[in-house]
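Only a single protein chain was left out; the remaining protein chains are all shown in position.
Chain nomenclature is as follows: A and B, assigned in order of appearance, with residue numbering initiated at 1 for each chain independently.
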Amino acid sequence: MLEIKDLHASINGKEILKGINLSVKTGEVHAIMGPNGSGKSTLSNVLVGHPAYEVTRGSVTFDGKDLLAMSPEDRSHEGLFLSFQYPVEIPGVSMVNFMRTAVNEQRKYKGLPALTASEFLKLMRQKREVVELDSKLANRSVNEGFSGGEKKRNEIFQMAMLEPKLSILDETDSGLDIDALRIVAEGVNKLKTPETSCIVITHYQRLLDYIKPDIVHVLYKGRIVKTAGPELALELEEKGYDWIKKELGE
Amino acid sequence: MQLEPNKYVKELTREKYKYGFTTDIHTDIIDRGLDENVVRLISAKKNEPEWLLNFRLKAYRHWLTMDMPTWAHLTIPDIDYQAISYYADPTRKKEGPKSLDDVDPELLKTFNKLGIPLEEQLALSGMAVDAVMDSVSVKTTFKETLMEKGIIFCSISEAVREHPDLVKKYLGSVVGYRDNFFAALNSAVFSDGSFVYIPKGVRCPMELSTYFRINAAGTGQFERTLIVADDDSYVSYLEGCTAPMRDENQLHAAIVEIVVLDRAEVKYSTVQNWYPGDAEGKGGVYNFVTKRGICKGEGSKLSWTQVETGSAITWKYPSCILSGDNSTAEFYSVAVTNNYQQADTGTKMIHLGRNTRSTIVSKGISAGRSQNSYRGLVRVAERADGARNYSQCDSLLLGSECGAHTFPYMDIHNETAVVEHEATTSKISEDQLFYCNQRGISTEDAVGLIVNGYAKEVLNKLPMEFAVEAQKLLSVSLEGSVG
């Protein structure tokens, strides 16, 4: 589904990603772990096309299409979703208006007719239940005045609405208490189908107790330095990242 | 809170302006009044070259065509420019003293009393001083030490003689003599002030400072300072000032010009403590100052920090022209007014270059019957892509008879600019005072504490020794403002 080859990317002239190779197949859950500053968030931002990052080398294909050539909105329409680490607040834009525009733009891209107001509201209601999102939140401005947990739940709610093929969860566990973490993780699991894939970016094992990865990668200094099964995450939890640095001869 | 603003003020200000003494020294004062002959006389006394005399005369003639500005939120009594003497020399010598032995012991005593020892061995660590009394520089310390690094630090009169090319190149290049009424006046009659040149790549190893002292009665002070920081250099410059307590008002109209070249950085800090007048508003210095710097070079940086506690009237807007791409400017100000003081102060940030950034933090504190205004302009020119400005102006009112005013102007001519201005007005809450009282802190001390906390953001920008001094000054200036 996703094929990353020798990806180099920089921000403000500083190279952060120094040759990433990664292949995610349909139905797989990948975890990307790594110490702070290793390039985890850069990777997710580059994949969804954040304008601040510049790809200097390499290629990314998504379902066989050249992802890097697409606008951010078309990447979304193709089925790529990022749950942001820090979802932005958009004062004055209601959740309903925001989501309706997003859903209908996707439908337009796919050649489907726009949903009517009542169809849309029905869909909102259904999907809200996935993450137990309060109906009041849905009537507020996007993320405005939401608590940390509410913002993350809102991300998963939007994921439910847009039904992406590949979801990237960027530090979705940060700032969540245990109950919120459970709700968010259960939401993600409910949405998971054999046709969809998921990349979980996290610092800790915690989230991986709920969302079981098939493959775990360690990202360090802009490269994937280790790839193994779920046991790698446990090992990292136990030993920290220092042993990897040692292994790399640092 | 029961406010009796003038209850203690009378005794306190009398005793608290500890710089209010006069020095009894023979001073060569020229006759009062101003005409072309006076301009020629000043120039002659300083043995100036022809070009400078011409500069003065042009300025004088232009000044004659101008009127005093009236746009400031100030009530300025009529000033009789013919009743002022424009030159007073307490050194009685034709040239500045060559060594300490030449300096009149009375002058040394005066500066010692002001806490500015002119003997290098007694000096505050890491600080070189140019001491200016009335119209003449008395002594510049560490001149030779600095010269070893190629740094020029001397009085502007000396610079005119020793470094005419530099002075000629930069004098009036930032503040032209037509700039405003007081700038024209200063350009015609300016006396001493400091000249600083930091050569390419040099980081000035010590703080440079000028201490201005008005002593003689019936005179005005018109100093002129010029700082040039060449490519990749750095300097931190401090300015302090005091004057004796006199019942008459004294005029101070200075110009400071700063030129900052590629990647250079200049920090300019002022603690202005001219005599503010007494509790009835009698006497005090009229402080009309034009300070402006240009960030001429790519990536250059200029930072103004000012603590304004003195003067009966302050009219002062240290400004920055950000013409170099990626240049940065800052303005940090605390202005305190008490009794009948009036201040109209702020800054101008003129963004001309790309990706230029400026920050303005202004804290006004008004007490007594004083009026305290912030006036600022942020202009983003068409070419200044990516310009950013953030301004914050807070006013604190102590007492119900004072005024606090904010007049910011924003002129934006570029769509990529991001400019933000915020202003708030508040008073010290009874809860805060009561909390301090309960902890055994007197109301007066509590006000001092709270005000210092309020001004901290600005005070932190000052060099250490100055910051401590400024903190004390804030408390002292406000003593008696809360009953």
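FYI, a contact is a pair of C-beta atoms (placed from the backbone, for glycine too) under 8 Å apart; a residue touches a chain by one contact, two chains touch by 3 or more.
Following the convention adopted for this analysis, contacts and distances are computed from a predicted model.
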item	value
Omitted chain, identified by the protein name its UniProt record gives, among "Ubiquinone biosynthesis O-methyltransferase", "Sugar ABC transporter ATP-binding protein", "2-octaprenyl-6-methoxyphenyl hydroxylase" or "Fe-S cluster assembly protein SufD"	"Fe-S cluster assembly protein SufD"
Touching residue (missing chain; options A:23, A:56 or A:97)	A:97
Omitted-chain contact residue, chosen from B:289, B:419 or B:436	B:419
From B:21, B:234 or B:407, residue that would touch the chain that is not displayed	B:407
Interface with the undisplayed chain - residues on chain B	3, 71, 73, 380, 382, 395, 397-427
On chain A, residues whose C-beta touches the chain left out of the figure	48-51, 71-73, 75-77, 81-82, 84, 87-93, 97-99, 101-102, 105-106, 109, 141-142, 158, 162
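The rule is short, and it goes like this: only the chains that are shown with their structure count from here on.
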item	value
Length of the line joining the C-alpha centres of chain A and chain B, rounded to whole Å	55
